[in-house]
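This is the structure, below, for whatever I ask next.
Apart from one protein chain that is not included, each protein chain of the complex appears where it belongs.
Here the chain labels run A and B in written order, and each chain numbers its own residues starting at 1.
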Amino acid sequence: MKRKLAMAALALVSVLGAIPVMAAEDPLYISVISKGEQHAFWQAVRTGCEAAAEDYGVDMFYYGPPSESDIALQVEALNTEIQKAPDAIALAALSTESVMAQIQECLDGGIPIIGFDSGVPNAPEGAIYATASTDNQNAAALAAEKMMEEESFVELVKNAAADAPVVIGVLSQDATGESNVNRTTGFVNKMVELVSEYQEVSVTGHELWLAEKEGAPVVINVEIPATPEVTDITNAANALLNTKGISAIFCSNEGTVSGLLAATSSGADLEDGAAYGDLVVAGFDAGAPQKNAVRNGWFIGSVTQDPYRIGYLSIELAVKAANGEEVEDVDTGAQWYTAENIDDPDIAMLVYD
Amino acid sequence: MTEQILEMKGIHKYFPGVHALNDCHFELGAGEVHALIGENGAGKSTLMKILSGVYTKDEGLILLDGEEINIGSTLEAQHLGISIIHQEINLMQDLTVAENIYIGREFLKGFVLNQNEQDRRTNELLDSLHLSDIRANTKVSTLTVAKQQMVEIAKALSFQNTRILIMDEPTAALTESEIEDLFSFIRMLKAKRVGIVYISHRMEELKVICDRVTVMRDGQYVGTRDMADVSISEIIQMMVGRVIYTEPKTSSAVQLDAPVVLEVKNLNSRDVKNVSFQLHKGEILGLAGLMGAGRTETARLICGADPMDSGEIYIKRKKAAIRTPYDAVQEGIGYLSEDRKLFGLCLGLSVGDNIALPNLETHRRGFVIDDAKIRRTADKYIRKIGIKTPGFYTPARSLSGGNQQKVVLAKWLERDCDILIFDEPTRGIDVGAKSEIYKLMQELVKNGKSIIMISSEMPELLRMSDRIVVMCEGRATGELSIEEATQENIMELATKTMEGEMK
Partner (left out) sequence: MKTKKLNMQKILAPAALVILYVFFSITGRNFFGMDGLRQILQSCYYIGYMAFGVTFVIITGGIDLSLGSLMLCSALVGCCAYSAWGWPLWLALILILVIGGLFGLFNGFMVAKLKLPPFIATLGTQMITLGFGSIISKVRTMYFPSVGSVDEWFRSVFYIHGQFPTGVLWLLGAFAVGWFLLNKTRFGRYVFAIGSNEEAARLSGVKVDRYKIAVYVVCGLFVAMAGIFYGAAYTTVLPGKGNGEEVNGIAAVVIGGTSMAGGSGSIFGTLIGVLIMATLKKGLASVGLQAHWQTFFTGFVVIGAVLLDIVRNNAALKSAKKQVQ
């Protein structure tokens, strides 16, 4: 036993010797706490972050919880990173409420926080120096506009009657995350505005967007799955597909697109002439299955953010903030991609696999 | 007489501290059914374990067809044509008959099981044994116990040259009609010139099926007789012997009018049938009988360990409702189980904690366990009844059998139980510790405790008891005062099966 202890001590000493002497002038250390790693979207963000870290010559630590419901893990990671006294933190909070105390701590300790992607909504004044994000409302409104450019769909809306209403489904991953809420709001508001030119509209489904009108010939139905797990999203998608009069569906992110595709035999049911061939579908974000759906014409198109730019700009903002420069919010933009333009170089760069 | 196939001569076997077999003989002819009998612990199993390769002999000769053989393992025994059918069924219930018979020797075609060949061979074997109602692809669990036993025998005979079959209590789990089936099966095997060693406690059965009988006692060979020339009472006399190696009690100090502390009336359960008896203050009541006679089961009913179907228990003339061991403990009944490791002790806990287990009510201050008092109590008993242990903190696991028994006793003494049930109190305990336990029991009754003692060792019963109740097949077949009790009349009552009674 004694010998074992001695050996452990020996091992410890050798580890000690192996620690490199810290360089006199440390590069900036920036912690990136993202919302996940499993979606292709976050991989693109990470690539953007890494590119920026390289360009600016900073040390970067990137953390993403295994799933977007792992709030506790994200809080733990943030705690640990604050402990390391970073020069700046880039944060996409899963739940602002859960990290309120940590944000306060950063504010008190003078650690600048840069929000990115969905950012840190409702954070205390002055804690978030700037946010690099897509204006989700505008981005989602784009999908509503593009839907209403489809002539057959507009015809359908025009001819809708109270006894056989046209239903427009919205599949939103949750009703808590700022980006999902904004996208749904942006889409719903734009759709109501556009349809109202022809018909009365009722909004049903989740209470957040509720605006019911008795006997309206067009109904927008917002469906929120029980949990953000793909199985529950698939269930919600099935519920929408089984709604009588369903004519269009908007999916607000990559996760819900996956759910919808899972509910439609990987999208094959959306093929012209198949069970849901007439359905007008628009997506959001990218990823291989969604790109495939767009390329095959199963979707009329999808909105994409620029995750690479989000990642890159958030590091850029963080570096500036750490150096004491003034920073302000950046809109990272959105694009509409369809079967025609998906392979154009400037679009292809935005739609990650 | 038929040709002799097996002879065992001058077999000795030593276990640490025990001379288990002392100059034992046994012989077997082809087509003979030879009964091997003796009390529990007489050495029958040891002898047969030597024959089937489980143990190796320390001295002596084994001759097969007149040639000396050495049996090093059960596999070797099987190759020599010797198979044993154990009392418990050793079949895999969820597999088919064929799978069971050829387990470990499956027929293969390359890497693939050759199911058809295996089934064909099995059915051939079953047919040759006139077991045409059992088929190769039958699932064993769907067969009756008797049929399963026959599958076991078929399995034994499936080894090419099996000629010696040892059957250990084959009828223990069978019903009357099943026994008939088994007997006609055995007769068929006889006709095939298989020699059968038949171990059983049921005298009537031996008369029906066996040709010769060999009796053993205390690891020694007593004699071999032709079944036709010997009466059951003669066999019993051979079994119990004339040698009396412990002084039996000749008279009881307990008066018949001593107050009754425990009375059971018509106890019934699955294994106990209409048992009634009384226990007087300061008395040691012996419960005699062979294994499986229902003695332990009766004790477990009294101490609430098993639920009873019907029956009444009176403690000091007052009716007691005993449904759980908790109730029994409250009534002052302490049970010292025959299997201390399974039922008596928490082996991982210390001596002190074991003694304190039923006594925590008196070893606490408010909610807090009084460890100091537990220590004092444990030390008291370590001294008083001589528990040999490094200390009260030693885990019960590391104590010897006799000292473990004393720990169990201590826990009931501390509980101040008036009625103690000792179930095989000296099993697995060496001679010295035995007499210590006897002394303790005698002191206990002198101090006004009452004891029920279950034992399979008749000398022990005769030495300790004031009165003896004998059981057989779950019934109390008789009650003997110590004055009238002898090994012979106890054995007679202990083998008084229903069948025997009817004759």
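Here is the rule we go by: a residue touches a chain if its C-beta (ideal position, glycine included) is under 8 Å from a C-beta of that chain, and two chains touch if they have at least 3 such contacts.
Computed from a predicted model, the values in this text were never measured in an experiment.
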- Item | Touching the absent chain when the full complex is considered, from A:55, A:97 or A:212 | A:97
- From B:72, B:259, B:307 or B:348, residue that would touch the chain that is not displayed: B:348
- Item | Candidate in contact with the missing chain, chosen from A:65, A:186 or A:301 | A:65
- Query: Which one touches the absent chain: B:328, B:387 or B:433?
  - Reply: B:328
- Message: For review purposes, identify every residue of chain A that touches the missing chain, sorted by number.
- Response: 1, 5, 8, 12, 15-16, 19, 61, 63, 65-66, 69, 71-73, 75-77, 79-80, 83-85, 94-95, 97-98, 100-101, 104, 124, 174, 176, 226-227, 229
- Item | Touch list for chain B against the chain that is not drawn | 16, 303, 305, 324-326, 328-330, 335, 337, 342-349, 353, 356-358, 360-361, 364, 367-369, 395, 397-401, 411, 415
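The definition used in the following text is that only the chains that are shown with their structure count from here on.
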- When the C-alpha atoms of chain A and chain B are each averaged to a single point, how far apart are the two points in Å? 74
